[in-house]
Structures are given as C-alpha cells and as structure tokens.
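All protein chains but one are shown at their positions in the complex.
Let's turn to subunit A:
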C-alpha cells in the first residue's frame, strides 16, 4: 500500500507544471514552451524561456525563481536603446493579467541562471520552481536544447 502511494506520488511529481499546492490565482497558471540552451561549462550564465498563461480571473504575480541548477536564478529583461545598445537587468516581479500570457523569449525577458552548479547538457531537463505572490508554487521541467537553439522547437 505504502509503495503504491509512493508510486502515485512519484507519477504525479513528474507531471510538468502541476501545482504542488492549491492556491487561488497561481493554480491557474499554465507554463508552455519552456526551453533553455545548453551551456559551455559552468562559468557562463544560462537562460531559460517560457510562456506563462493565466487561465484564471485574477492577476497572478511571479516573484521568485528557484532551481538546483543555479545558485542565483532571477528574472531578467534585455533592453535595446535607440543607439542599438543592448543591456540586461533584473525586472523584479512579473504580473500576468487575468486571461493573458506573458512570454519570456529571446531579446525580451528570460530566466537568468547565474552561478550554474552543473553544466546544462543538451537533451537533459532541469526543474525550475516558480514562486508566486499568493504563496503558490509551480515546478517546470525545462528541456535543454542545443547552444544554437532559437526557440522551443530548437
């Protein structure tokens, strides 16, 4: 009996994007098209991308990222000014309005993965936990694509 429960729990834990706890608001978040690029070693920061879709009727705010892959994950945004100079920096929180989507995509926002603990290997995945303002969390299994990947399809 115990092992059956454990097996079920395990089966559930591998579901991508299943909220671990039930919270009004953040439980309505669906994560789509998550992907990241492979890294060269562990000295360079990595980046992950995804679309956060809010299927609920209340705005939901993403406040923090956590992953065993990187000591300092953070939500970053790349900006390019009128002179064509690009810079990137932390954006703090992201609010996903009710019924809308927010995309983390190249040249816009990304999950910045600073201080990698392990190399990001093409073909593997890593868990990325999203912590929301209402206390809810969502763990996404992010597939690692090639270094030259352009989008979730490679």
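Throughout what follows, contacts are C-beta pairs under 8 Å (C-beta built on N, C-alpha and C of every residue); 3 or more make two chains touch, one makes a residue touch a chain; residues count from 1.
To be clear about the criterion, contacts and distances are computed from a predicted model.
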Hidden chain of the complex, named as in its UniProt record, picked from "SCO1/SenC", "Sarcosine oxidase, gamma subunit family", "Nitrate ABC transporter ATP-binding protein" or "Dihydroxyacetone kinase DhaK subunit": "SCO1/SenC"
Given A:30, A:63 or A:88, the one touching the chain that is not displayed: A:88
Candidate in contact with the missing chain, chosen from A:25, A:45 or A:136: A:45
Those residues of subunit A which, in the complete complex, touch the missing chain: 37, 40, 43-47, 72, 76, 78, 80, 82-88, 106-107, 110, 112-114, 146-150
